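Every protein chain of the complex appears in place save one, which is left out.
We call the chains A, B and C, going by the order they appear; numbering starts again at 1 in every chain.
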Amino acid sequence: MSITYLEAIREAQYEALRNDPKVFLYGQDIDTFGGAFKATKNLGREFPGRVFDSPISEDAMVGLAIGAAVEGARPIVEMQFADFSSVGFNQIVNQAATLYWRTNTPCPVTIRLPSGGTAGSGPFHSQSMEAIYAHYPGLVIVTPATVEDAYWMLLESVQVDDPVIYCEHKFLYYHLKSDDIGSRELPIGKARIARPGRDATVVTYSAMVHEALRAADELHLDGYQIEVVDLRSVKPMDTDTILASVARTGRLLALGEAFPWGGVTAEIVSRVASEAFHLLDAPPMRLNSKDTPIPYHPNLWKAHRPTVATIAAALRNLLRY
Amino acid sequence: MSITYLEAIREAQYEALRNDPKVFLYGQDIDTFGGAFKATKNLGREFPGRVFDSPISEDAMVGLAIGAAVEGARPIVEMQFADFSSVGFNQIVNQAATLYWRTNTPCPVTIRLPSGGTAGSGPFHSQSMEAIYAHYPGLVIVTPATVEDAYWMLLESVQVDDPVIYCEHKFLYYHLKSDDIGSRELPIGKARIARPGRDATVVTYSAMVHEALRAADELHLDGYQIEVVDLRSVKPMDTDTILASVARTGRLLALGEAFPWGGVTAEIVSRVASEAFHLLDAPPMRLNSKDTPIPYHPNLWKAHRPTVATIAAALRNLLRY
Amino acid sequence: MAGSLVPRLFVALTETHSTRAEASPQADFRARFLLAYQHMVLSRVLEEKLAALYRAGGRIVGGVYLGRGQEAFSAALGVQLRKGRDLYGPLIRDQAGRIAYGEPILDCVRTYLGAVSGPMRGRDGNIHRGRPKEGIFAMISHLGSLVSVVSGALFARRLAGTLQDGVGATSIGDGGTSTGAFHEGLNMAAVEKLPLIVSVANNQYAYSTPTTRQYACENLVDRAAGYGVAGATVDATDLAACLEVFDKAVRSARTGGGPQMVVGTLLRLSGHGEHDDASYIPDAKRKGSLSRDCLSVAEQRLRDEGWLDADAVRDLRAEARREVDLAVAKVTKEPLPDPFKENWQALSRADLAEGRYEA
Partner (left out) sequence: MAGSLVPRLFVALTETHSTRAEASPQADFRARFLLAYQHMVLSRVLEEKLAALYRAGGRIVGGVYLGRGQEAFSAALGVQLRKGRDLYGPLIRDQAGRIAYGEPILDCVRTYLGAVSGPMRGRDGNIHRGRPKEGIFAMISHLGSLVSVVSGALFARRLAGTLQDGVGATSIGDGGTSTGAFHEGLNMAAVEKLPLIVSVANNQYAYSTPTTRQYACENLVDRAAGYGVAGATVDATDLAACLEVFDKAVRSARTGGGPQMVVGTLLRLSGHGEHDDASYIPDAKRKGSLSRDCLSVAEQRLRDEGWLDADAVRDLRAEARREVDLAVAKVTKEPLPDPFKENWQALSRADLAEGRYEA
């Protein structure tokens, strides 16, 4: 019996609700309906009075969670899609993120952002907003890439006394399976070597970890050993693990699904360039999605985001150097 | 008779209104009152029926401007402070920024963001949001650092058929003066060598250009020639000019007033590291504000943002390398 | 009137419509009723086809969102609008209103199928379509955000002196009224006294969420007074009533009455999308008074008035089916987007575009 990435998110919320009466869930269509993606399936029935359907009011959803957190609650807010957090943006970056620093009052709010592209989702149901939130002080941004991390990092997020933006990738919901959720391996803030190698390092996160692994397989046929680092959380970013990997391989490709200006890949490359300049045998490279909104039609969507083919091509250039 | 940075912004809007009947201004307290900073002083009287006081509705202010732009108008929206654009965020990044790409309809909206820190302004009247907007496709982000650019780039912004986020720095409003607004030197998208040098390059923008110039003066006493590049617009970012400067100096400090995670400085460093790796004689450096909200009290605020002292110190480290 | 080809038997009525000034109130009403009904039928048939294509799989990627049951409310507003001179910001369930406004059904089919020939060129899909320069806005997903945009277009026309008696209309659902964007937009429209009609389709659910979890007022029309705008309610399953209420609202907006809020009550007769069986809607509601199908209600009226007999109705549906099949057949042969032919630029000013570190 195996468990999917989506089921792991559901199970983690089940556990969180079971372990701590202070936990409650607030979001659109998450009670009876179990959420647009069924990430809260049956939780309303299993935990009566602790799972709430919200009006379509993202600003107030986050505001309500913040006020509840001040009173010691540990709410989990589900955004129906990450893209809609744009209308909850202010409460997240200016209210939740500043509360502890301003008033010494912890703000243990977890905000789930169903993120990333899937075929046919279009410009407003596909966004990856981790860089937007990571830019603001006062937030922790996690980006699980595995079933195990989806589970353990969500549980840990709920326990963190600071606001956590939990970016779950919709592309992994159903496809990604594991035999079980395993045991907690790493805490938030530590990256993971998803695949050891010696010729080049790909530093990435979320769904792109799997594209990178496939590209690494492809290059393995040519005899290259590509190391893949899964950041797990983009803020904090585990720079030590990144630098250690680059020290081994001397080559860096920063890979992400978000828009190309700024963002996680720029942060990765600039950290390595600043702190491990002499470990680099080749100029560090970046690969992101294109600088346009995310297209609806699969023909365009597939070309908008990095793919195994473009990642492999980038790696070949990096290795050829 | 000299003109301040703030007056230049006012004059540019005067010109824009005078040159083109399609231009109108929409914002809080900008009509009779002339705006919180007086950037629209008398414009309501000089152009009756074209300067409008808005309700406190940033989302709708931007939405109204977008709809007007669809009809061929060229609105200028004043946010009272950049920080409040957080509640207009969705209309900016999802409606204005996607309109042309989705529907082939140009969206010539200019949104003025009074940005950056000043003593005693605190966490919600001091923010620099250029990186937040630059991350999203479909927007042009300008960051004038001089009286001349404040004037000419605002006029040019209004003429651009795409949404322009015009980040004006409040710290420069009154202090920064020029004898006249001169003539248009460079278009949006081209950076400027604010000070030529040969030992190290500081790439920066907006108010930090002036801090960098002072730091350069300081290092000049030790015989160092620091080149200062004023980006003028952070998106597009004039990478050629940056690379050419780094080719001359071999050393890079990316400097900005925004928060340290991601943002303009990460983009600068990663571009240089990727495209001019071998031009660098030392690891590229970054200097930003601290990773906390912007403090209210001057003692803290002065320590939160880069200063001549910290910039000079960073440059010394860079040169010592 | 519809850009789609118009069944022969309606040409006359259509003309009556377009010259309605002279026509008698009764003839005028009859004409609009028949015209709206025609659009409702075409909309229903088109959406049934889309649903079938969705179930068949393969061709339609992403979701399908139907206006089933809301055709009367949507079309009744659409027939009041003059393409171009009036502005329209349709939302999720406005296929009938789109047809009535004059959006060719090819725009719908091409957008659902992602054809490059469509208005969205495969870049956006399904209900996220429009031609702003022709007066019909392309909604983004964020609910409520069109209210201020349509208002802005009216605002600009008034400034430019080109508004004349033009109006703008946009739709929202019961759920969408909870957004800050809706509030800010409608309040601003009221402050600016714009000729904006906001049609609120209260179909009892926002996705799976019942109105009890969406608002606490008696009736959403109670909000009109708080904005200082005119408010009206209507049984949205009754085309005749819808025509009346929108006729009044649009007239009032045209003649300086300011924003108009029209709240229609009905039940969503489909899932939120075709992926959704709406099993959360209790039988009581499914069988309740709100669950009347506006199309049957309209057909009953047609028979009662003797305006259209069963054969005519059958012909009309057949005609609509032919039109829809033609459109689908045509679009199916059209080219799909080609990533290598895309310019991949979000800005109109190519010289200001960036294209670094991309896939």
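In this text, a contact is a pair of C-beta atoms (placed from the backbone, for glycine too) under 8 Å apart; a residue touches a chain by one contact, two chains touch by 3 or more.
Fair warning: this is a prediction, and the values are worked out from it, not measured in the lab.
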(request) Sort through B:4, B:178, B:225 or B:307 and give me the one touching the missing partner chain. (result) B:307
(message) Going by the contact rule already stated, which one of C:72, C:181 or C:278 would touch the omitted chain in the full complex?
(response) C:181
(message) Given that one chain is not shown, which residue among A:70, A:193, A:244 or A:309 touches it?
(response) A:70
(message) Which candidate, A:3, A:17, A:39 or A:97, sits in contact with the chain we can't see?
(response) A:97
(request) Could you please point out the subunit C residues that touch the chain left off the display? (result) 178-184, 187-188, 190-191, 193, 212-218, 220, 222-229, 258
(request) Write the list of subunit A residues that the hidden chain touches. (result) 21-22, 24, 49-50, 54-55, 57-73, 75, 87, 90-91, 94-95, 97-103, 105-106, 137-138, 140, 160-162, 188-189, 235-237, 239, 271, 274
(message) Give me the subunit B residues in contact with the hidden chain, please.
(response) 28-29, 32-33, 36, 52-57, 59, 81, 83-84, 86-87, 119-125, 260-261, 265, 285-293, 295-300, 302-307, 310
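Rule of thumb we're sticking to: only the chains that are shown with their structure count from here on.
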(request) Can you figure out the chain closest to the middle, judged by Cα centres? (result) A
(message) Please tell me the distance, in whole Å, between the geometric centres of subunit A and subunit B computed from their C-alpha atoms.
(response) 30
(message) Report the inter-centroid distance (CA atoms only) between subunit A and subunit C in whole Å.
(response) 37
(request) Express in whole angstrom the distance between the two chain centres, defined as the mean CA positions of subunit B and subunit C. (result) 41
(request) Would you please write down the residue numbers of subunit A that are in contact with two or more other chains? (result) 59, 83, 86-87, 123-124, 261, 265, 285-286, 290-293
(request) Could you check subunit C for residues that touch two or more other chains and list them? (result) 120, 123-124, 128, 140, 142, 180-181, 345-346, 353-354, 356-357
